[in-house]
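Of the protein chains in this complex, all but one are displayed in their positions.
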Amino acid sequence: MPWYPLVRLIPRVVASIAASEFPLMYQLAEWIAVMASGIYGMLLARQHQMDFIGVFSVGFIVAFGGGTLRDLFLNRHPLFWIQHEHYPVVVFAIAVAFSLVPRIPRWAERALTVSDALGLGLYSVVGATIALEVGTSHFIAAMFGVITGTFGGVIGDVVCNRVPSLFTSAPFFATCAFVGSWLLFLMDAWGVDRALSFPLAVGFIVLSRLASLHFDWRMRTLEFEDPGE
Amino acid sequence: MPWYPLVRLIPRVVASIAASEFPLMYQLAEWIAVMASGIYGMLLARQHQMDFIGVFSVGFIVAFGGGTLRDLFLNRHPLFWIQHEHYPVVVFAIAVAFSLVPRIPRWAERALTVSDALGLGLYSVVGATIALEVGTSHFIAAMFGVITGTFGGVIGDVVCNRVPSLFTSAPFFATCAFVGSWLLFLMDAWGVDRALSFPLAVGFIVLSRLASLHFDWRMRTLEFEDPGE
Partner (left out) sequence: MPWYPLVRLIPRVVASIAASEFPLMYQLAEWIAVMASGIYGMLLARQHQMDFIGVFSVGFIVAFGGGTLRDLFLNRHPLFWIQHEHYPVVVFAIAVAFSLVPRIPRWAERALTVSDALGLGLYSVVGATIALEVGTSHFIAAMFGVITGTFGGVIGDVVCNRVPSLFTSAPFFATCAFVGSWLLFLMDAWGVDRALSFPLAVGFIVLSRLASLHFDWRMRTLEFEDPGE
């Protein structure tokens, strides 16, 4: 493994964060979202008995999949993980560390539920904000919130050959992102400053997600009944 | 669910159709194609016991998947469902209505065969036309007809964890789109006006698709025989 070039990247990482034209709050939110969802993907990969390449790749796909779709669909270049070139390096480093852990303790899985909810909240609100800045309608922007927040996991599930858990009757997930995005737009309309409305919307998504998990709030499955058979 | 913003969109929807720089015929064709393939995706989702989010998402993926690939591959921005921002709203409304239907009657499935064929015909000819306008070769344009017409369903199948029915030995589907696109190019070469050749090519695709289903026209499966085992 070529470690030397990785070490040489560190000053560039610091410079890249400092010089970012992005406001610091969004930057920090995206940073945590990348790590939280990357780790979630790596856990998924280990559940499917993959090797290091699989752990890194699925972590990469879950961490960057939703944001990559957002950037491609909105024609934003360079992609956010090419512009912030330290993101993939960090995911790589986490994958290396993660591969050295022989077994995943049970409390880690519970901790991951929180970090996954955090990733959902942060990515969704960042995604909805970016879409709005590009000039889409509110409905489309809310959809971009959902896509950014959830499609990394969807692609990860597809790659691991499972029906995406997002689509089956599971505790609220995409719904939290959708409602949370509208909440932000509503606060925008009321003139609430983003410095306040941004963390409020993220908080709503994270808490409603965790509450859905805890109280098992879910939509009912829609049956396909065929009276002719 | 934030219904109020949806209602406010209606005048914008009307304005967006009226002010469209796209000729009305293409516009109408795309509109019907979106609805037909969206409903097809929602039926697929219900067959897989998904909830409302799944029904909307798979409907969205089948309705816009092929056209999104076309727009990304040809670098056309904004994507057609971002430009025509009422399309996703309509798919959302259909998904809501669809989720309130407790059971799908048998005749609906038969009706869907027709609307699916219609979606194939319309999307394929629109896709091939757009590729040609961008300046691709005829062969590439015919492939864009096939991609636009069929890849929504392919991605929908992949997301539902099935081998895409397009690739297994099934009644002609992609073949109809490919031949229909060439038919349009042939009529272009003969100087036939698009106002005539467009509906003719769509009609050929729809009818050949329905005939393939009815008479079970299909290609033979290619075996992988290994004499060494």
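By letter and in written order, the chains are A and B; residue numbering begins at 1 in each of them.
Definition applied: contacts are C-beta pairs under 8 Å (C-beta built on N, C-alpha and C of every residue); 3 or more make two chains touch, one makes a residue touch a chain.
Predicted, not measured: the structure shown is a model, and the values here were computed from it.
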item	value
Per the touch definition above, residue among A:Leu72, A:Met187 or A:Met219 touching the missing chain	A:Leu72
Interface with the unshown chain - residue positions in chain A	2, 5-6, 9, 12, 43, 45-55, 57-58, 68, 72, 77-79, 82, 85, 88-89, 92, 99, 102-106, 109, 158-161
Residue numbers in chain B that touch the chain omitted from display	72-75, 136-140, 143, 154, 158, 161-164, 166-170, 173-175, 179, 182, 185, 218-228
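To be clear about the criterion, only the chains that are shown with their structure count from here on.
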item	value
Cα-centroid distance, chain A relative to chain B, in whole angstrom	29
